[in-house]
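Only a single protein chain was left out; the remaining protein chains are all shown in position.
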Amino acid sequence: MYVLMDIMVSPSGVGISVSPYVAMCQKIFEQAGLTHTMHGFGTNVEGEWDDVMAAVKRCHHELHQNGAVRITSHIKLGTRTDRSQTMADKVTSVQGKLNPS
Amino acid sequence: MYVLMDIMVSPSGVGISVSPYVAMCQKIFEQAGLTHTMHGFGTNVEGEWDDVMAAVKRCHHELHQNGAVRITSHIKLGTRTDRSQTMADKVTSVQGKLNPS
Amino acid sequence: MYVLMDIMVSPSGVGISVSPYVAMCQKIFEQAGLTHTMHGFGTNVEGEWDDVMAAVKRCHHELHQNGAVRITSHIKLGTRTDRSQTMADKVTSVQGKLNPS
Partner (left out) sequence: MYVLMDIMVSPSGVGISVSPYVAMCQKIFEQAGLTHTMHGFGTNVEGEWDDVMAAVKRCHHELHQNGAVRITSHIKLGTRTDRSQTMADKVTSVQGKLNPS
């Protein structure tokens, strides 16, 4: 089962700046070989369900080991059976409605 | 790793009423032996990380098999290392601030 | 336009325990006369769109004034035009599928 995910990880107890922790998760997605793109409120990640979920778990583990006492992740998971679709396809589909050629 | 989760499952291609599909997931959480409480915009579920995640995956699988062409789940995941905490503890903590005895 | 909302408010820069801040928002919803129910990962609130949104804004304002340097709110907004529906209706609808009488 292929899944498109959006994830925003919020560590607590590490001060106001959370960017070093967000960067740790980026590296985990990278090392896992998952397609990923960061935006202002999270990261789009896509891949096989088990691979994506293993990366999320590793992200929580690693942030805890690096001092995050409390972590809340906000995740969106999209699966579909009618056809294959990448994250890029979704954006292109909307853009096609905005700028029909 | 113990996790507190909130999940809202949104199937597409099944018409306006999604309550039969939400009920399917409720049964899966129940059969998995996970503590769960439904509210107006999702369900609080808690348990060991792998058990909770297996239930989420089974929920997507089962809804697809029952006709949901497209599923989007919105999930919150909370883990902490400083102390153990249940979902009920969280609610009680806020209520204590509202009605100090 | 009537709206069903779920809101989870996360203040940063105030330490690990955020329950006093969650309690402040509860009081704002109460004072605004909005139907509201807390759960483990947020609060269900319902009412007229403008009243609900004014309460959300007031919540951010008040938490900032009480020391929250940074606030992130996660919100779900549900509107529908086919029929009126309360938050309680939604829960009852799923329960009816779980325990058909």
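All chains are identified by letter, namely A, B and C, in their written order; residue positions are counted from 1 within each chain.
Here is the rule we use: contacts are C-beta pairs under 8 Å (C-beta built on N, C-alpha and C of every residue); 3 or more make two chains touch, one makes a residue touch a chain.
A quick note: this is a predicted structure, and the numbers were derived from the prediction, not measured.
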item: Omitted-chain contact residue, chosen from B:H36, B:H60, B:H74 or B:K90; value: B:H74
item: Hidden-chain contact residue, picked from the options A:L4, A:M53 or A:I71; value: A:L4
item: Touching residues on chain A - with respect to the absent chain; value: 4, 6, 8, 16-17, 19-20, 22-23, 26-27, 37-42, 44, 46, 74, 76, 78, 82, 87-88, 90-91, 93-98
item: Sites on chain B contacted by the missing partner chain, in the whole complex; value: 10, 12-13, 15-16, 18, 69-70, 72, 74
item: Contact set of chain C toward the excluded chain (per top definition); value: 1, 13, 49, 53, 56-57, 60-61, 64, 69-82
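Everything below uses one rule, namely that only the chains that are shown with their structure count from here on.
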item: Distance between chain centroids, defined by C-alpha means - chain A, chain C (Å); value: 25
item: Geometric centre distance via CA averages, chain C-chain B, whole Å; value: 18
item: Mean-CA-position distance for chain B and chain A (Å); value: 19
item: Multi-partner residues of chain B (each touching 2 or more other chains); value: 74, 76, 78, 82
